[in-house]
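Before anything else, here's the structure in question.
Every protein chain of the complex appears in place save one, which is left out.
The block that comes next holds subunit A.
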Amino acid sequence: MTIGLFELLLKGLWLTVQLTVYSAALAGVIAFIVGLARLSPLWIVRFLSGVYVEFFRGTSALVLMFWLFFALPLTGWQLAPVWAGTLALGISYGAYGSEVVRGAINAVTPAQREAAIALSFTPWQRMRLVILPQAVPTMLPPFNNLLIELLKGTALVSILGISDLAFNAQLVRLATGNSAQAYGIILVMYFVVAFVLTRLMRMLERRAKASLGQGPARSAAKPAAVPPTALGDAANDAIETGGGAA
């Protein structure tokens, strides 16, 4: 394999990384909006977000991508291929992510919510200052799994003719006639990216847990305690009062 062909793979790798980042950002936003919507007090909001989640978790990401790429333009909306791919990945992984968000929020001890209500926090303050800071560390490990799934999912865009890593490997295969080499190299590349992403997410998780005082060093000494300094002042009061009331 020549230098030029290897550069072609690197170019593809760069596009794959970009696609992963864009669709992960989109999926993240969707996950939070839909995840919170599923906990809404209004039944219609809960119902619609539930339909969204069940529909897009039920259908195949590749079929959705094909639909956005081939069928949507017929209704008059033409998307650039890269955006059709990003949108399809964002929409379907957002649906998976929203379940993670919902689960993590539900897993926060009810006493925390009750304490915030007792302190007459507005629902938005309650979510922002009390619930989310405790729910986010729980979300990170499943988000990491989804991120790796998303990275793997970006390979689907090669079927739409977008020159990502998998597509360029096909070009290299045609140029060199050596399939094992072309696909072997990019499998390793995907693996390395997945490995780096996992490390980054683990680091984030450690930080998030440490900020709640659930770090590995301190957890042995104080298993369930949430140090007041970790959260904003208003939330401290909430926790202390909540603890006192209980």
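Throughout what follows, a residue touches a chain if its C-beta (ideal position, glycine included) is under 8 Å from a C-beta of that chain, and two chains touch if they have at least 3 such contacts; residues count from 1.
By our rule, contacts and distances are computed from a predicted model.
Visitor: Tell me the UniProt protein name of the chain this structure doesn't show, selecting from "Peptide/nickel transport system ATP-binding protein", "Ectoine/hydroxyectoine ABC transporter permease subunit EhuD", "Aspartyl/glutamyl-tRNA(Asn/Gln) amidotransferase subunit B" or "Thiazole synthase".
Guide: When "Peptide/nickel transport system ATP-binding protein", "Ectoine/hydroxyectoine ABC transporter permease subunit EhuD", "Aspartyl/glutamyl-tRNA(Asn/Gln) amidotransferase subunit B" or "Thiazole synthase" are compared with UniProt, the left-out chain turns out to be "Ectoine/hydroxyectoine ABC transporter permease subunit EhuD".
Visitor: Against the chain that's been left off, what residues of subunit A make contact? List them.
Guide: Interface residues of subunit A facing the absent chain: 54-55, 57-64, 66-67, 70-71, 74-76, 148, 151-156, 158-159, 166, 169-170, 173, 179-180, 183-184, 186-187, 190-191, 194-195, 198.
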